[in-house]
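First, the structure itself, so that you have it in front of you.
Removed: one protein chain of the complex. Kept in place: all other protein chains.
So, subunit A:
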């Protein structure tokens, strides 16, 4: 106990004596840690952004797309069969989906907009985060008047009405129906086509235009580990009922393995290299310091310092110093990465702005300590081998 406290006291005093030298070395360590932490954090955040974008395109891992072309146009049977699948395999999140066109009346006249008829779960499955208003709720399914969620392009087309005024859109079909916009989504890319989301249950009730033709498909969000097994089972179930032309496949970005794994690896490699440079710089300084201190080590030994204590002391010095530098480096990295000018660059396309990854911060501090221990190890071994008699001989 006293040995540990004594060693830390010695380390601090030692660092104070060699202020300038130590500060220079630590500046290097601090900058490498800052670089490492930023690179890892930026990488994590950027790939989180990319994953989010991919998830909006194809669903989260693992999302199964189910379609049954051979069922013909018997919608009711297909919907019942899908409901049974969801029930049988206890699939928590699933949504029917119909891609269609909606005739709408705009201030500029009639146009056909892309329409997606879905169920409320679709929002969770695809990370549909509204920029204004809200996403569908289960209560909406029961509502008589149809509600819709549109993208910004659609919203602009309608003259950007204030969402709080319950703006209505006229849907043109056999019967014209007025739907209320309750939420607005960001465009997937700039120049995106106007797009609207409606609840399938509501559109069935109102027999909206263009809907009758194609039977719906099913999207099911299932645990990645079960994806293959469920694919096989659901395929078999549906083939038994509807004939051979049934397709069940994984449609999410991770279906062919994690495409961002390579990116993470490259980032890790660069960061490791940066840190290695920092370690070499520190090692260099510590070696110089030990040579300069041979006499001092001899003196300490003559006053009862054991060789273990000398070893630990030199090591401790390095570790105490790099820990401080590591914390400073991480703080610098956080400051850079969360700077208002840097944030939007990473977060392009991400709706859930990823926070600064704790893992990157821990990695930064952890590797600073590891560098301290490594850079301290060699000088500590040298220090232990100092011959006391030679050290204090003048």
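As a convention for this text, a contact is a pair of C-beta atoms (placed from the backbone, for glycine too) under 8 Å apart; a residue touches a chain by one contact, two chains touch by 3 or more; residues count from 1.
Throughout what follows, contacts and distances are computed from a predicted model.
Enquirer: Looking at UniProt, which of "MinC protein", "Acyl-CoA dehydrogenase", "NADPH-dependent 2,4-dienoyl-CoA reductase, sulfur reductase" or "ABC transporter ATP-binding protein" names the chain we cannot see?
Expert: Per the UniProt record, that chain is "ABC transporter ATP-binding protein".
Enquirer: Specify the residue from the set A:156, A:302 or A:338 that touches the hidden chain.
Expert: In the complete complex, the chain left out is touched by residue A:302.
Enquirer: List the residues of subunit A that touch the chain left out of this view.
Expert: So the residues of subunit A touching the unseen chain are 2, 5-6, 9-10, 13, 16-17, 295-296, 299-309, 388-389, 392-394.
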